[in-house]
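So, subunit A:
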Amino acid sequence: MTAPHHGRQLRKNDLAKFEHTYKAEIASVSQLTAMERLYRIQIIDPEERRLFSFKPGQFVMLELPGIGEAPFGISSSPSSRDDIELCIRTAGNLTAWLARATRGMRVGIRGPFGTSFPMETMHGQNILLIAGGLGLAPLRSPIAYVQEHRNRFHQVEILYGTRDPSQLLFTFQYDLWRRDEIGLGIIVDKPDPAWKGPVGLITRLLEPIIAGKDEAFIQNTSAIVCGPPIMFKSVCAMLNEAGIPMQKMFVSLERRMHCGMGKCCRCNVGSTYTCLSGPVFDFWSVMNLKEAI
Partner candidate 1 sequence: MKSTRTIDIHHITRVEGHGNISITVKDGRLIEARWEVVETPRFFEAMLVGKKWENAPWISGRICGICSIGHTLASIRAVENAFGIVPDEQTASLRLLLKHMETLQSHVLHLYFLAAPDFLNVGSVFPLINSHPDVVQRAAKIKQLANDLCDCVGGRRMHPTRTVVGGFTMLPEKKELVRFKERLNEIKTDLLDTAELFRSFAIPDFSRETEFVSLQGNGAYPFIGGNLVSSDGVVKKEQEYAAMTNEYLVEQSTSKWSHLSRPSFAVGALARLNNNFALLNPAAQEVSVSFGLKPINHNPYMNNIAQLVECVHVVLDSLRLIDELLGMSWKKPRHPAVPKAGIGVGAVEVPRGILYHCYEFDDEGRIVRCDCVIPTSQNHANIQHDLSALAEQCASQGKQDREIELLAQMLVRSYDPCISCSVH
Partner candidate 2 sequence: MDASQAQNRTYLGMPLARPRVAFFELSSCEGCQLQIVNNEANLLDFLSLVTVVNFREAMTEKSDAYDIAFVEGSVTRADEIERLAVIRKNAKVLVAFGSCACFGGVTQLKNRFKDPAWVKKQVYGDRSIQTNDTARPLEDFVSVDLRIYGCPVKKEEVEKIVTHVVLGRSIVQPKYPVCMECKENENTCLFDLGEPCLGPVTRGGCDSWCPNSRFGCWGCRGPAEDANVGQLQVIMKQYGFTEETLLDRLECFGGFAKDAEQLRTNMKLSPRRHEGTK
């Protein structure tokens, strides 16, 4: 297989794992934007809760019996063992139902599945965390990791672009990030009258950050890029231009998924299962996947 396998682990009781659902409860819902909500989800059984752990970049399958099941990237800190947070955009059947859901609703969780961002291998490096739109949701988990281990990283920059200011996610955290000496640049495509920041595509924010950097900086930098294919394609091209090795850029691919376990084939790109070998890929692997972008 062409793709790396970091973060993949064999688990006990594999057979029973296939349809194993953690019963969980929606502990709180907060509206982030018109279309996105943040759901705090807590596994009900304390023993199961203790056993559940994940790495930044991994996803879970969230199920409402009879309504549907879909993959969502975990958006909270891997060290918080009490609950997980999912940032969900209303997009169709299940997500529309979730939009009406309130505290206390019982949902099913399978997972965590998939590969993760190799945070440990980035220790001692500069990190660029680049997000477009809903791409900030899966980035919030590695950001939390960086915050908690801030001294293990050098320069850390978050670059975030959305279509317009009303779509900005997690606005309540921006100051906290900056306080932890994480650079934060935000750009919008279509500003409203109140908008004071830069306007344009995310690449505009990236330019000054990589422009004129010396070889040492470039060689010591990793990037995590999340967003629509068109966005990560141009961002990665620019990073590549600047000399950052493709193996050190990580993207998260989104495909249709029905199982999360490399069986249903729906997420296949070329013939790589996005759910097993991904969703996190290094960009070199993505280049080798036919029709990935």
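The rule we apply is simple: a contact is a pair of C-beta atoms (placed from the backbone, for glycine too) under 8 Å apart; a residue touches a chain by one contact, two chains touch by 3 or more; residues count from 1.
Per the selection procedure, all candidates are chains of the complex that A comes from, given by their letters.
Quantities reported herein were computed from a predicted structural model and do not represent experimental measurements.
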Of 1 or 2, the one touching subunit A somewhere in this complex: 2
Partner candidate 2, residues of subunit A touching it in the complex: 64-68, 92-93, 96-97, 100-102, 104-106
